[in-house]
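One protein chain is absent from this view; the other protein chains keep their places.
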Amino acid sequence: MMRVGIVGVSGYSGLTAFELLLNHPQVRVTYATSRNSQGPLAEIWPRLKGRTNLICEKFKLDKALKLGDLFFLSLPHGASMGIVPKLLKARKRVIDLSADYRLKNALDYKKWYDLKHTDAGHLSQAVYGLPELYRSDIKKANLVANPGCYSTAAILALAPLCATHTDTISSIIIDAKSGVSGAGRKLADQLMFCEVHENFKAYKVLNHQHTPEINLYLSKLARGKINVIFVPHLLPVNRGIWETIYVRFKNRIQEKMIFNLYQKFYKTEPFIRLVPLGSQPQLRDVVGTNYCDIGFVVGERENILVISCVIDNLMKGAAGQAVQNMNIMGGFTETQGLL
Amino acid sequence: MMRVGIVGVSGYSGLTAFELLLNHPQVRVTYATSRNSQGPLAEIWPRLKGRTNLICEKFKLDKALKLGDLFFLSLPHGASMGIVPKLLKARKRVIDLSADYRLKNALDYKKWYDLKHTDAGHLSQAVYGLPELYRSDIKKANLVANPGCYSTAAILALAPLCATHTDTISSIIIDAKSGVSGAGRKLADQLMFCEVHENFKAYKVLNHQHTPEINLYLSKLARGKINVIFVPHLLPVNRGIWETIYVRFKNRIQEKMIFNLYQKFYKTEPFIRLVPLGSQPQLRDVVGTNYCDIGFVVGERENILVISCVIDNLMKGAAGQAVQNMNIMGGFTETQGLL
Amino acid sequence: MMRVGIVGVSGYSGLTAFELLLNHPQVRVTYATSRNSQGPLAEIWPRLKGRTNLICEKFKLDKALKLGDLFFLSLPHGASMGIVPKLLKARKRVIDLSADYRLKNALDYKKWYDLKHTDAGHLSQAVYGLPELYRSDIKKANLVANPGCYSTAAILALAPLCATHTDTISSIIIDAKSGVSGAGRKLADQLMFCEVHENFKAYKVLNHQHTPEINLYLSKLARGKINVIFVPHLLPVNRGIWETIYVRFKNRIQEKMIFNLYQKFYKTEPFIRLVPLGSQPQLRDVVGTNYCDIGFVVGERENILVISCVIDNLMKGAAGQAVQNMNIMGGFTETQGLL
Partner (left out) sequence: MMRVGIVGVSGYSGLTAFELLLNHPQVRVTYATSRNSQGPLAEIWPRLKGRTNLICEKFKLDKALKLGDLFFLSLPHGASMGIVPKLLKARKRVIDLSADYRLKNALDYKKWYDLKHTDAGHLSQAVYGLPELYRSDIKKANLVANPGCYSTAAILALAPLCATHTDTISSIIIDAKSGVSGAGRKLADQLMFCEVHENFKAYKVLNHQHTPEINLYLSKLARGKINVIFVPHLLPVNRGIWETIYVRFKNRIQEKMIFNLYQKFYKTEPFIRLVPLGSQPQLRDVVGTNYCDIGFVVGERENILVISCVIDNLMKGAAGQAVQNMNIMGGFTETQGLL
């Protein structure tokens, strides 16, 4: 039985991770913490009443080290890097759901998150927790940087192309739409019900912090520079990310060829589903699941491919993917607790 | 041309009042203030761009006195009573949208709003701004206490009965549901999108501050003590109040008789609409309007009357009613700017 | 391994039952039918892609008898009674999610559902599938009438009182609010997005078909006539039922006494959770779960008890409860597949 600690259980990702692990036969959550809320977890999240007696505490290193083997850090950006080195030093394994270890360059981190990185030494050691690309590295990793929600959808939607067709792609535009839980559980004027409901808007246009993450991992795949145009929008739903991705090619393409390429690339992946040609995915088919659904339409005259990619931002975009990573790290069945 | 000042224009009621007055041919908003946001009103509310050049300022008494004849105070409870005496002293007319002058007893105010009333002297002078009951008093009033949103719906739904059938009523239960804008524009955990959307809950059960207001004015009508059971709920919509009211009678009643009673009582009222027997009102028929729609079903066997009453909480429940009061005070057509 | 057939898998309850059973270790869905949609289930419900290869067919009795041991009938009212006698005759066990076997009197059925009952002979044999009241009967039953969604919440909220305090209750009013999936998956003007979103309304006021069901089973408990006032409303959410229940007493009551009564009554129940005094349940704490959360506020002066009761209409209100019943019938752990 693996003993798991969840650091930051009072946020939406922390709660989702906790609920997933409640039903996981091979792990037990033995430690849960929050900076803002302490006490019985079932009082912090009444949803959990009758399902757990765990007490949520303030994070204390010694207690963490004593109680846990592997830790989920479900913290705001900047908070993880204060804890990670200590956990690693004590030979604990860590899945960090924040952005702290996703980028590989401390200067990029500083530029996009406006914070000096205080643990740059571990950046190179962190494995990017996207199982479809880095499964074997994740297996051995002590530190997994769980991908951003937008990044997960974007990279999964583009990986097969970038790995094989870089030369013929002339541009990539990602028009992304996210449910509100993607912003985390925090007080903010623009996240109030009356500001979001019956409303819609773009934000951080061409300036979102997931852009360098997407570019970094797609470029690795492409063995060359990929530079996407990325525009996120706030969707008036609780959960789910939809990305409409426009890939312009230099030459002619065909739907069937694209579909086959993806089918082959993701052949053995348990959480990638390709939507049949002629139809489209939809948010609700993935909400509450760890699936990533992908659909294609080709405009033959314009050499354009329109990819629709959907995930649940709290599942495949955060906690679900973290559990998938944990399963790989622990040598469990990869879908355990996720189907 | 009456010159109107709106004190607290950065809230939802303040904005709604401003938009209504923009189209009112007999008044001009000459002064608008906010504690938190200053600058061009069209920047604070981009919705107003191209429609006004007014600059929103911090409230200054001398400027207010110079620029306005009548003032809308669209402030949180407790803030109005600091300003009202000064405006009245300068012989200005005031419509207070807060709760500060609705109750007639400073102790009740203290009990329900947990604030000492600092201007109790004006409580008796304030006229309750429900035109359907107090039109002639409003006409002459210098200080109008604009009713609470829940109270407006409750009192309008029950006034004809309380004025005529007190002796035969054995109990009144009000199950009220309000859209989120009823809570005002403020940061609060429980008003975040993810906490309200796809959710529903009761709050302040048997303990809401509009209860004494409803009881006070119904008791006046009844010339006896009315004591309602009042339970409010938060509805995942932006605007609108629905109240389901259960009136238990000591004797037999009939739908047609009730309908006729209301029809007669509200015969000349421009904003009260009775829904035909056999059908029900709905929120969206009144949203964006100053109407109050009322429907009836009688359970003959149980001597029970179920009244459905709907208003837009920002219109008949706040700013619309304030404009209606202003029209009466100013001697304008009562529906001016509201149809 | 119990072999389960789901008749009517293209509706929301049928889908929910299917998803629950996918994760149930002791049963396998071997047969699934729909009148309107045939073909791979994963095409009818893309959400199921990658999780099942089952083909959805038109119902054929002989095939059903060959493939299934126990059947979920997730059909519109009136359709079950054509199938049930044939399944029972072949010694199959049936959980009927429709209303066909809930009432015990064919005339009542005719009155409330406007249909002649064609299998009245089995009415007395059907066990009402509310485990908290009829667990031992369900265990042995061949035909379980799964309760209505509104009825489930109402009866669970009132059972402890009706079983013990009938003499002192003077009236019961149920103000119920349901998410839209409660109406089933059907085309109807009043269920279109634009007719429901940002709207709210009552329907079938004092005239809803769950009223006699609630009265029947509460009266049994009370060993006397219980007659509730029931008013349902349509809530702009997908899932969830909230009932605010007003119980008027003839004598004084106290919150603590009520709480203790319920605590004792539901002591060993796995799916009933009492909300601590001083707080309220909320829809989202039960959505996606089989829990029923109940909260209490007492108005001591008015001898009134306000009960708040919430369930997920597709779970404890339909498919979840059906699975709970199946677990009891099959001798499985009662919470299997439901936690």
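Going by the order they are written in, the chains are A, B and C; count residues from 1 in each one.
In the analysis below, a contact is a pair of C-beta atoms (placed from the backbone, for glycine too) under 8 Å apart; a residue touches a chain by one contact, two chains touch by 3 or more.
Worth saying up front: this structure is predicted, and the values here are computed from it rather than measured.
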*Could you tell me which of A:Thr16, A:Thr289 or A:Ser308 touches the chain that is not displayed?*
A:Ser308
*Residue-wise, where is chain B in contact with the chain that is not depicted?*
22-23, 46-47, 49-51, 198, 270, 273, 275, 279, 281-282, 284-286, 288-289, 291, 293, 339
_List every residue of chain A that touches the chain not included in the displayed model._
171, 173, 175, 177, 198-203, 205-206, 227, 229, 231, 233, 235-240, 242, 244, 246, 248, 280-284, 287, 297, 299, 302, 304, 306, 308
*What is the set of chain C residues that contact the non-displayed chain in the whole complex?*
12, 180-181, 185, 187-189, 191-198, 236-238
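The definition used in the following text is that only the chains that are shown with their structure count from here on.
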*Which chain has its C-alpha centre closest to the mean of all protein C-alpha atoms shown?*
C
*Which chain lies the greatest distance away from chain B when centres are computed from Cα atoms alone?*
A
*asked:* On a C-alpha centroid basis, what's the spacing between chain A and chain C, in Å?
replied: 37
*Could you state the distance in Å from the CA-based centre of chain A to that of chain B?*
46
*What are the residue numbers in chain A that touch two or more other chains?*
198
